[in-house]
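For this view, one protein chain was removed and the others were kept in their places.
Presenting subunit A:
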């Protein structure tokens, strides 16, 4: 039975008791407790159920490597699943719930999986749920989905805030143990800008728990002095509860910091470090014996942590099982606390050191060359059966105990070293992968970007640890007997025992699973990992990976370094999604671009359409009017009287210079250099493949100046496209391109009354004779400097008026005032789309998709035959693009007047090689035309323009079919009389 010791516990404050609940039961804790230490202190050994077999589990570790003790914490919106009980701190009133158990943690139905374990080996799902096929959809998949996943996702919006911050330093030191502190002192004294980060809430790491003599002081005193010295250095910053989660290219490091109190819950630091020192320590490995997952079996170092840090007894009788000296340290700690150590089971023969002698001298029986055949007990340890380590598991003796402390050796935490490609060497003598200093991850200058110091470099004792740090003091040396690698206990364990010897506790991967994978041909460690799910749980194999790959190496009869490790990927431990999102949620999710008239649209009930980062009014519903009705009203009002559109988002790029004409001739498919000043021309831009990428009206402003209008979404892209060619290909041309999109507001004044309203404003002659169709003029309207283009995207008489952005709203409002008599109506993007479709005008992104050339759209007239070269000309000469069978633009009219589905296919006779129905065209734009009172559409159809009048069958939702006739794409005012009045 675990319990609180009468005294001790360096991290808890016994003067500050707290109360919490675990599955409804009351838990007493002290300030400074972790959830795990509090549960243990209350005798709650059972903390969860394993993922696959629902085996009862308790803590095995004391830090963030913990695979078993994952809890749901908090309630309602503040609920967080999968919290590691070993790293979360006790809080008064906190609610904890167990996971993966039903109906309760003690009586869990899912445990039937454990009884059936022999039928659920590695790859069970891949092998089983194949036949009969129909069962997959209705039986297998629903059942597997229900079983999948660990913990419950919170149902409400996260009430916490998160934030990002940025920092730069010369050296970032990850890990605040004695190695990290010593490295910080050295770098700090050199005057470097130092960031020292420690993931735990306390400095000093293992040395202060295990005790060491540094520079003649105790470890605890030395740590205290070191911190005082560091705090005085202005060039050093210290960060507790901050983890270096990942190292990325060129010294970029991601830190995650847990925060307390009001304000953000977590902070993500994005740090650019000159170099990185990984003082990340080492993790103790479990031993693989049958029943090593039974509650009460813990890492030897974890037992010391619970006793020394939290004053928690792991049980009255603790058996130590070890293959190195570290287990003996735990024996001493237990004995010092007055607890009983019935036996130390040491897999080694004849190991001898001061530590071993000290334990023996205190009367503890040491079983040399022995191992654990199996752990007795199911919901908690009741005893162990001892066997020969060299044998097959014949039981020599049973020893009653309530805790087993195991030590399988130490693995350096090399993650930060390996994230950017640092290589490892296998050290046989120490049985560990160590960083190879000759193959480090490289920084921008080609030198080592990360160095490992202390236990992370493979050092074991405090003396060795400090010897790896330049300028560090010396620690007292201690005698140490060598480790004996033990990957299976006993080494000849048969199938029965192997099937209960766990490697990956969270994902329930056993020695038998890895052996089976090897037998079935999964020789690569990366394949074995995925087949067995070894190391793929939320702990990412911190405890299991080395044991797993050593087991694989054994099964393959290959040396461990030949099998190698799986890839180390950031983050080191899971980072909450909230922390990664930071401030980017709600209104701050992304920046919003607003036209000068945005506020007016908002005040007049605009329904918004996102266009890139702009918001454009889709339509302006009045009262309870539906969006469809609003669009129809806006179209009719514009066609019959006067409509206004905020066209400010349209791209406006001014191309100037002696070679400006040369540039626009290369950019556009048509000739632009011969455009006369004062005139406009519609132009097309293609990429080098020949595919149409943007369109718009070009106005020649002066002899050496062209104003290129682009689509709303294309403005930045096309400007970048121009810059690319100007800077990288034609850098000797005297021309520059300026993106003026946001400098001007632009208002489309559209409809039969457009001229009348402009005349009402006064100041500019906009008569048919003075301002010809496709012309532009500068002047004043109602006191505003304006440039008026007489261009039309609706087929109506239309002017686009550009004005300084700061005057956009004023002009817009004056147009409304003056237009009241003409029934002025603001219209949105949908009315714009309907009107352009009625006129058969194409829209980039509807009629084009990156595989369409202008010739497909009947725009041959806009492709110059006189020019030797333009971007896309060579591409369009390729055979596939000149194929007469290409799908080309046509209009489509349903026989019943209905509206075709967007993207619907025109079916053809026969089927293709995959047995799918052949197709011969598709719908690219489709609308209800309020003007014509029927559905209209445009589409791309094989040899379409040659097939006028033909009736095609189109797909419709729910396997429906609709017939439509191929017609001219211009549905309205074919002669163009309305725009030229």
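By definition in this document, a residue touches a chain if its C-beta (ideal position, glycine included) is under 8 Å from a C-beta of that chain, and two chains touch if they have at least 3 such contacts; residues count from 1.
Operating definition for what follows: contacts and distances are computed from a predicted model.
Enquirer: I want to check something: the complex is missing a chain, and I'd like its UniProt protein name from "WG repeat protein", "Tryptophan synthase alpha chain", "Transport permease protein" or "Sarcosine oxidase, delta subunit family".
Expert: "Sarcosine oxidase, delta subunit family"
Enquirer: Touching the absent chain in the whole complex: find that residue among A:336, A:688 or A:765.
Expert: Answering carefully, the residue with contact to the hidden chain is A:688.
Enquirer: One chain is left out of this view; which of A:724, A:765, A:963 or A:980 touches it in the full complex?
Expert: Going through A:724, A:765, A:963 or A:980 one by one, A:724 is the residue touching the chain not shown.
Enquirer: Could you tell which one of A:446, A:591 or A:915 touches the chain left off the display?
Expert: A:446
Enquirer: Using the touch definition up top, pick the residue from A:156, A:438 or A:868 that touches the left-out chain.
Expert: The one listed residue touching the chain not shown is A:868.
Enquirer: Check each of A:75, A:92, A:141 or A:249 against the chain that is not shown and name the one that touches it.
Expert: Checking the options A:75, A:92, A:141 or A:249, the one contacting the hidden chain is A:249.
Enquirer: Please output the residues of subunit A touching the missing chain, sorted low to high.
Expert: 248-252, 272, 420-421, 442-446, 688-689, 720, 723-724, 727-729, 731, 868-869, 873-875, 877-878
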